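Shown here: the complex without one of its protein chains, the others still in place.
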Amino acid sequence: MNTTLRTDPNVTSASPVLAIRDLSVGLQTRSGATELVRGVSLDIRPGERVGLVGESGSGKSLTMLAVMGLLASPVIVTGGSVTLGGTELIGTPDRKLRALRGSEIAMVYQDPMTSLDPLQRVGDQIAEGLRAHGASRSEAGERTLAALAEVQLPHPHRLARAYPHELSGGMRQRVMIAAALAGNPRLLLADEPTTALDVTIQRQILALVARIQRARNLAVLWVTHDLGVAAQFVQRLAVMYAGRIVELGPTAAVFSAPQHPYTAALLAAVPSTTGERSALGQIPGSPPEAGSLPPGCSFAPRCRQARPGCTRAEPALEERTGGVAAACYVPPAEWQA
Amino acid sequence: MAQLAATEPLVVTNLGASRRSLAARLWSQPSGRAGLIILAVMVLAGLASLAGLVPDNPDAQNPAATLRGPSAAHLFGTDQYGRDVLSRVMAGTVLSLQTALLAVAICAVLGTLGGVAAGYFGGVISSIVTSVADLIFAIPSILLALAIVSGLGAGWQNTAIAVGISYTPIFIRVVRGPVLAIRNADYVKAARVLGFSRRRILLRHVLPGVGGVLAVQVTLALGWAVLIEASLDFLGLGPPPPAATLGLMVSDGTNIAGIAWWTLAFPAIAVVLLVLGFTLTGDGLRDALDPSTANS
Partner (left out) sequence: MTVEQAGARPVAGRLAAGPTASRGQALALRIATRLGKAVLTLVGVAIVVFVVLRILPGNQITASLGVNAGLLTKAQYADLAHFYGIGKPLPQQFAQWAGALLHGNMGVSDQSGRTVTSLIGAALPVTLELAVAAMLIGLVLGVGAGAVAAAAPGRPADRAARVVALAGLGVPSFVIGSGLVAVLAAVFHYFPSSEGFASLASDPWLNIQQIFWPALTLGLGIGAAILRTTRGAMLDVAKQGFVRAARGRGLQPRLVIIKHVLRNAMIPILTMSGIQFGYLLGGTVVVEQIFVLPGLGRLLLTSVTGADYAVAQGVTLVFALGFILVNLLTDVLYAVVDPRLRA
C-alpha cells in the first residue's frame, strides 16, 4: 500500500510532493528533436492545488503526461527531472513507474467518453486498476463501490455494472475521478477534466473535487485553458506559453496584478459583466509553431510591451513582487497601456 | 478464392485539390511504388505480346523441343507441346488484363450508378438497390460465373461479365457511403436550396467526391478480377485449350510439375505479380489519398 502524507517520512509540510525541474519534452524526428516543453520547473506541496493555464499547444498536457511517463513515441522527455516525494521518475523503467501509477499518482483526462473502455462495465475498469496493485477481487470490489459513493454517484452497486454509454457525461467524469481516487494517491493530475462538460456540471465536479481534496489533503495539478475555472479552484497558478512557464504565483496575486504581458492580455480578454461595454480584448497574431520559435522571448512578436532587448535572449523565470515569478524583461510599472 | 480486403471503409474528401501531388504521393509510398513498378512491367509485357513482339508464336507447337528447361532460346522453357512458355505467359497476361478491364468496367459502371442512386435518392430506391446488392452478394460468385459461362459459352468476354456482375455489390456499397455523406454535407444542401438542378449537383458535387474511393476500389477490383478470372480458367471454365490463359497453364503445369517445374512456376508467378501489382497500387492509392488510414 502507499503511504499517506502524514506517515511518509520523505514528505514534510515543507517539502513538495512533486518537484519538476527543468523538464523538457520534444518530438523526435529524423532531423532532430523539436522542443514542445522547454525547461519547466514547478513544485507542488502536499494538500496544494496548483493550476496550469495556457492555450492549446502550450505544452500543458504534455507536461502532465511526462510526469506520468505516458508519453508516446515519437514524443519523448529530452531533459530535466521529476521527483515524486524524493523518487526520480524520469529515466525509471516502466516496470517501476507502473507501481506508482494509480497508487501514488493518478490522472483524470479530458474526454470522459473516450477515456473509458466502451466494452467493459465501469466498475470493472476501476477494480482492475486496484487489482493491478495487489488488491484481492473482493477488496477491489468494495473499494470500487466506496469510490463511486464518494463521488456521489447514486446506487453504486447498480452503477458499477453499467457500461459507459449508459451514463451521462457528468456521470462518466465522476467515474473517472472515482477511478483516480480509488487507489488513494497523494497526487492527482487533472487534464482539463471539465472542458467537455457544460457549465453547471462543471461547477458540480469542481466542488466535488475540492471537497475530496480537502478531506484527503491531496495534492492536485489542474490543467485548464479556462481562467474562470482557475480562479475558482486553484491556489497557485502557472501560466504557460510556447512550452515555458511565463508566470507563476498565488492565484489571487496573479489575477490582481499580473507581471507578464501575456497573463495581462489573457485577463483583459475575459469579458466583464460589470463596467462599460467595450470590444473584447484580443491578442494579435497566434502562438509560434514548435519548430520555429522567434529569437529571444517567444511572446515578443505579439507583446505590446516589447522592447528591442526582448529579442536577444529568452527571459528567465524570476521572482518578482508578491510571491509571483515572471519571465519578462519589462516590469509592470513600465508597461504602456 | 479472392481474399482482398476490398470492403474497408474509406471516405475521401479532396481528390481534386492536389491532383498533381497525388501521383507524387503515390510514388513516395513504398507499396504504391512497388505496385506501379510491377504493373508497369506486366503491362509492358502484355503490350509487347499484343504488338507481336514475342520470342515465339504462343501457339506454335514444336514436337522436337518439348519440355525443355529455361535456356537462351526459351527463357521460360517449353511446355509439353514444345510451345515457348514465355510467349504464352505474355499472351496470358494480355488475356487476364483485358478480361479484368472489361469486368471492372462493368461493375464500376453498374456499381457507381447503383451506389449513387442509393446514396443520393435514399428511401425506396436505396432499399431496392441494397437488397439487390445483398442478393448478388449472397450467391457465391463462382456459381454466377459457372452459370453464365456454361450457359453463354466459354470466352473471355463471358468470364468478364460473370466477374463483373459478382463484384458489383461491393462497388455499390463502397460508393454509397461517401455519396450519403456528401449529400448531407452543408454545401450540397446549400446548392439544393439555391435551386441547382439535380443533374448539376450530381455531376459537379457528388461525383468528384466519390472519385477517390472509386479510384482505389477500381484498382483493387482489377486485382480481384484477375484472381477470379485465373481461377475460372484453372477450373476449365474459361477459354478452352489451346488458348494461352494463365489459369490453364497452371492447371496443366501442376500435373507435370515434377518433371517440368517451369511450366507451373512461370504462369503462377505471372498471376501473382498481376494481382500483387494491383493490390499494392490500390493500397498505395488509399494511403496517398487519406494518410490517416496509412498502415505504417
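Things worth noting here:
A and B label the chains in the order they appear, each numbered from 1.
Keep this in mind: a residue touches a chain if its C-beta (ideal position, glycine included) is under 8 Å from a C-beta of that chain, and two chains touch if they have at least 3 such contacts.
Just so it is clear, the structure is predicted and the values come from calculations on it, not from any experiment.
Only one residue from B:102, B:160 or B:275 touches the chain missing from this view: B:275. Considering the full assembly, A:98 is the residue among A:98, A:137 or A:312 that touches the omitted chain. Within the set A:49, A:143 or A:174, the residue that contacts the chain not displayed is A:174.
Across A:137, A:155 or A:312, the single residue that touches the chain missing here is A:155.
Considering the complete assembly, chain B touches the hidden chain via residues 1-5, 7-8, 131, 134-135, 137-144, 146-148, 150-152, 223, 227, 230-231, 234-237, 247, 250-251, 253-254, 257-258, 261, 264, 268, 271-272, 275-276, 279-280, 293, 295-296.
Taking the whole complex into account, chain A touches the unshown chain at residues 68, 70, 94, 98-103, 106-107, 109, 111, 114-120, 125, 128-129, 132-133, 152-155, 158-159, 161-163, 165-168, 170-171, 174, 176, 179, 183, 200, 203-208, 211.
By our rule, only the chains that are shown with their structure count from here on.
Here the spacing of chain A and chain B, counted between their Cα centres, is 54 Å.
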